[in-house]
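Only one protein chain is missing from this complex, and each of the others stays in its spot.
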Amino acid sequence: MSRRMRMLVLGPALLGLGALFAWAIAGLAAFGDYRGPYGFVLNRVVVPLRHTTNVVMGTTFDVRGLDTMGEEFILYAALVGVTLLLRDETRSRQAERRTSRLDDDAVRLVGVAMIGGGLLVGLWLMAFGYITPGGGFQGGVLAAGAVLLLYLVGSHRDYRPFRNEHFLDPLEAVGAGGYIVIGLAALVSGTAFLTNLFGLGTTGTLVSSGSIALLNWASAIAVSCAMVLLFAEFLETYVVPLEPGDAAS
Amino acid sequence: MSYLPYVVAAWICLVGIAGMATSRNLIHLAVCLTVTQSSSYVLLLSVGYVKHGKAPIFVGTKVGSTAADPVVQALTLTDVVVSVAVIALILALALDAHRLSGSVDPDGIADISG
Amino acid sequence: MLLGTLVPLQAVAFALVALGAPLVVLTRDPLRQALVNGIYGVSLVCLFVVLQAPDPALSMLVVSGIGYPLVILAAITRVRGHERTEQKKDGEQ
Partner (left out) sequence: MTWIPPLLVAIPLLSAAATAGLDHITPRPIQDALVIGAATATTALAFVLLWHAESHEVVEWFGGWRPHHGVALGIDFAVGPLAAGMCAVIGLVVTLALLYSLTFLREAARLFDALMLVALGAMCGFAMSGDLFNLFVWLELMGVAAFALTGFQVERLGPVQGAVNFAITNSLGGYLFAIGIALIYARTGALNLAQIGTSLSHGPAGGLVIVAMTLLLCGFLIKGAVVPFHLWAADAYAVAPAPVCAVLGGVMTDIGLIGVARLYWSVFAVPFGHGRGVGDVLLWLGIATAVLAGTMAFLQRHLKRMLAYSVVCHIGIMLAGIGLLDSAGLAGAELMFLAHALLTAGLFFVAGILHVDHALIDELHLRGRGRGSWLLAAAWFAGTVGLVGTPYVGIYLGHGLIDEGARPWVLALLWLGSALAGAALLRAGARIFLGWGDAEEELLGRAIEEDPVERDVLRPLLVGVALVAVVLGVAISIVPGLGQRAEYAAERFRDTSGYAATVLHGRAVTPPASLPVSIRHTSLESILFATGTTIFALGLALAGLYRSRLPRGISRAASRTLAPPIRVLHALHSGVVGDYVTWVAVGTAVTGGIWALLLHG
């Protein structure tokens, strides 16, 4: 289709979709009047049953823990996929890796401070996720971002150790696989997959919620590693060839 | 009776689809895809909001007090992760397309058809 | 009827999001779009906060503040860099 033609077909289609949406919205309960059973039951039972004050995390890692297992693997598959798709890209860049160093010490100092701050906040989010807002995913992305600041404020070389697949790939696998292993442990002990096995502890403290904490940490490890590796895969491509001859690949 | 939240969600979805269909740049298209997806978060969270409700985190509040639906929030969390995974993959493909054809125009990389 | 029980703060957040989406879509230059998308992300974060959803808000914050920008900017840089060297090459010939 020519672009003009496409617009002519798209317009009525979007109008039709809009009409459908409008029809659906007319059947929805007014904003704020929602009284579906599922969430309200969980709001009442999760805290007493699982000793976690953050019901969202209780839902994510316990009641609907299987969804989160799938989610970890979506991230994992994306990482593997991006590595697969960019393998030519990375290979051709290996020979000509070049960095533009930042010379301003003040900027670097601020950067280092931010790295420290980012890591701390990231760890805090991971650790207290099942008590207050936060959790493995949020903390993991933040920590990964902080680690990658090393790349941005420093030079590529400084950052290499953190982008060592030989170290991070197994760790990533431990995170993602660990989630399943915790689930399997429950299965082996004779209960359902992903059953919360461990002592529930005192509500509102770090030693609460049983395997939610473990699953949270497994996903924190998986997400941090996946994000670092994923970003690194892309950041390899930050290196712009400076000489015309470099672009030959 | 207020339906604005739902209308906003539908609007975002349509805008995103229009952007995807007319995009001339794969990177732009990938971002439009995340815009389309953001309509599902807006709809989910609007659906689960409860009048005068607090966040479903019971620190300092009594269990059983009015709170928003935690399920839609858990679903949104998963949805956000999906969006990161998908945009990363599509951008990786865009880079490949660019390396091979020098173009990120979706109309320009149509190598096979018919 | 459309607004009804909506708290003013929520109405503003919804309006911002509703405005932000077409802005992101209509910004055809990827680099500028990445910026606008960041702002749209922040408006989503605000919306999630006023909808009493701190967890998704945090998640959206790290994603739109760290996740999207890093991959999008890397992709743009790569594409631009490529084009620049190609232009240079054309100039030399």
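The first chain written gets the first letter, and so on, giving A, B and C; residue counts start at 1 in each chain.
Note that a residue touches a chain if its C-beta (ideal position, glycine included) is under 8 Å from a C-beta of that chain, and two chains touch if they have at least 3 such contacts.
Only a predicted model underlies this, so the values are computations on that prediction, with no experimental measurement involved.
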Chains shown that the absent chain touches, full complex: A, B
Positions on subunit B where the hidden chain makes contact: 9, 13, 17, 20-23, 26, 29, 33, 36-37, 39-40, 43-44, 47, 71-72, 75, 78-79, 82, 85-86, 89-90, 93-94, 96-97, 100-101, 106-107, 109-114
Where the unshown chain meets subunit A, residue by residue: 1, 3, 6, 9-10, 12-17, 20-21, 23-24, 26-29, 34-39, 41-42, 45, 62-67, 69-71, 73-74, 76-78, 80-89, 165-166, 169-170, 172-174, 176-177, 180-181, 183-184, 187, 191-196
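Throughout what follows, only the chains that are shown with their structure count from here on.
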Overall pattern in which the protein chains touch one another (line/ring/star/complete/other): complete
Comparison of A-C and A-B by number of C-beta pairs in contact, larger one: A-B
Most widely separated chain from subunit B, with each centre as the mean of CA atoms: A
Intercentroid distance (Cα basis), subunit C paired with subunit B, Å: 11
Centre-to-centre distance between subunit B and subunit A (centres being mean Cα positions), rounded to whole Å: 15
Contacts with 2+ other chains: residues of subunit A: 30-33, 54, 56, 133, 135, 137, 230, 234, 237
Shared interface positions of subunit B, touching two or more other chains: 1-5, 7, 18, 46, 48-51, 53, 55-57, 67-68, 72-73, 77, 80-81, 84, 88, 91, 95, 99
In the complex with subunit B, residue positions of subunit C that touch it: 1-6, 10-11, 14, 17-18, 21-22, 24-26, 28, 30, 33-34, 37, 40, 44, 47-48, 51-56, 59-60, 63, 67-68, 71-72, 74-76, 78-79, 82-83, 86
Parts of subunit B lying in touch with subunit C, wherever the complex brings them together: 1-5, 7-8, 11-12, 15-16, 18-19, 24-25, 27-28, 30-32, 34-35, 38-39, 41-42, 45-46, 48-51, 53-57, 67-68, 72-73, 76-77, 80-81, 83-84, 87-88, 91, 94-95, 98-99, 102, 104
Subunit C residues touching subunit A - in the complex, by the definition given at the top: 4-6, 53-55, 57-59, 61-63, 65-67, 70-71, 74-75, 77-78, 81-82, 84-86, 88-89, 92
